[in-house]
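Taking it in order: structure first as structure tokens, then the write-up.
What you see is the complex with one protein chain gone and the rest in place.
Let's look at subunit A:
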Amino acid sequence: MTAQRTDPPRQLPLDLGHGTGYSRDELVVSGTNNQAAALVDRWPDWPSPVVVLAGPAGSGKSHLAAIWRARANAVVVDARRIGDCIASLGARPALIDDVDAGAVDEQGLFHLINAVRGAGSTLLLTARRFPSAWGVSLPDLASRLKAAATVEIHEPDDLLLAGVITKLFADRQVEVEPHVVQYLVRRIERSLATAMRVVERLDRTALERKMPITRALAAETVSAMDEGQGAFEI
């Protein structure tokens, strides 16, 4: 902190937040997620009543899930309180986003899968890891999950990364030149989580300085992040 005392005074920006576009039109599809997108698009023609979308943070799982939820009129089930929702589900499809974020409610999930299969309905689960890595100890649930269709979303390619960065800026209603996006795609670590971090930081810095997001600002931000000046102190 002592080093920062010598820095010039810095204006802090208001945390105005932003919306996130979850429509099908806003989904960026490339080679890494086209299987997952195709699966959502062809519902209810699914290979199995239970489908798992597995992929890293920021790979678009929640976006795909939101598209599917709207299309299938699915009920969103809270991963921590699965049991509470089963009775009221009826024949409606169900969605659990980020099922492996905490410890998996094995009993609840087992009963939910049975209820969905019994009603001839469908269930979509999104997770960071494959079901085999969730640490499920209930043998019946493990076998149910084995029978589920699992679709993987891979780490992004250039096309997807550029599309996602453009989308993240569009979510924030900030106009950014395509060459700035291309610059970021070439310079940042190839992961969607990094893309989200860099967009967030660029947006904040631009708001703080009241300036547009230019290539020079992108270069400054990327090198600051490379040097490990990662987190904001707010």
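One rule holds for everything that comes next: a contact is a pair of C-beta atoms (placed from the backbone, for glycine too) under 8 Å apart; a residue touches a chain by one contact, two chains touch by 3 or more; residues count from 1.
Everything that follows uses one rule, which is that contacts and distances are computed from a predicted model.
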UniProt name of the unshown chain, from "Beta sliding clamp", "Fe-S cluster assembly ATPase SufC", "Cytochrome c peroxidase" or "Transporter"?
"Beta sliding clamp"
Touching the hidden chain in the complete assembly: which of A:13, A:56 or A:83 does that?
A:13
Considering the whole complex, which of A:25, A:175 or A:227 touches the chain not shown?
A:175
Based on the whole complex, identify which of A:51, A:109, A:125 or A:213 touches the chain you can't see.
A:213
Chain not shown, touching residues in subunit A:
4, 7-19, 173-176, 206-208, 210-213, 233-234
